[in-house]
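Note that one protein chain is taken out, while the other chains of the complex remain in position.
For chain A:
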Amino acid sequence: MEDQDILLKFADPASRNVAFNQLVRKYQTKVYWHVRKMVIDHDDADDLTQDVFVKVWKHLESFRKDASLYTWIYRIATNECLNFLSSKRRKFFLPLNDVAAELTAKVEADPALAGDDIELKLQKAILTLPDKQRLVFNLRYYDEMPYEQMSEVTGTSVGALKASYHHAAKKIEHYITQSD
């Protein structure tokens, strides 16, 4: 179902639930993996993915359509991730490195990375990046999102995003080269 059809059906109370169910089914995989790559842990990603869709439900009526629905949902998911990580630091008085160490420990325990040394190093290298730069890297490297769309999601200029991705890639390459 096209986004436009989903929005039209959502506007009608009689078909609202059906439309929203379609919306969740359409975007759940992308939102989940976007969140999961930021918070690493499945349970945290599950909670946050649900929170994202609850927010989408609450605010979909006021969605102004000046961005695509996909971009708008990504923006909500991105904000949820960044808020989650910063509140985690505030809640436990953890410095930046301790949260990175916690996420690194989860990556090391991930069965999908067992036996793939280079991929494990890549994931650990990504976790050394600041949250926002990690977000930019994930959107570009894994989701292959165009810079213009990334700009709408993050509220950052295309030039700044290009520079951020370039620096992130260099840091990651340096980290993996040094750890060999």
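FYI, contacts are C-beta pairs under 8 Å (C-beta built on N, C-alpha and C of every residue); 3 or more make two chains touch, one makes a residue touch a chain; residues count from 1.
In this section, contacts and distances are computed from a predicted model.
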Choices "Glutathione transport system permease protein GsiC", "sulfate adenylyltransferase", "Magnesium transporter MgtE intracellular domain-containing protein" or "Small ribosomal subunit protein bS6" - which one is the UniProt name of the chain not shown: "Magnesium transporter MgtE intracellular domain-containing protein"
Of A:6, A:40, A:69 or A:129, the one touching the omitted chain in the full complex: A:40
Residue touching the undisplayed chain, where the options are A:4, A:17 or A:68: A:17
Candidates A:5, A:61, A:98 or A:173 - the one touching the absent chain: A:173
Footprint left on chain A by the chain that the document does not show: 17, 20-21, 24-25, 28-29, 32-33, 36-37, 40, 42, 45-46, 49-50, 53-54, 57-58, 107, 110-113, 118-119, 122-123, 141-142, 169, 172-173, 176-178, 180
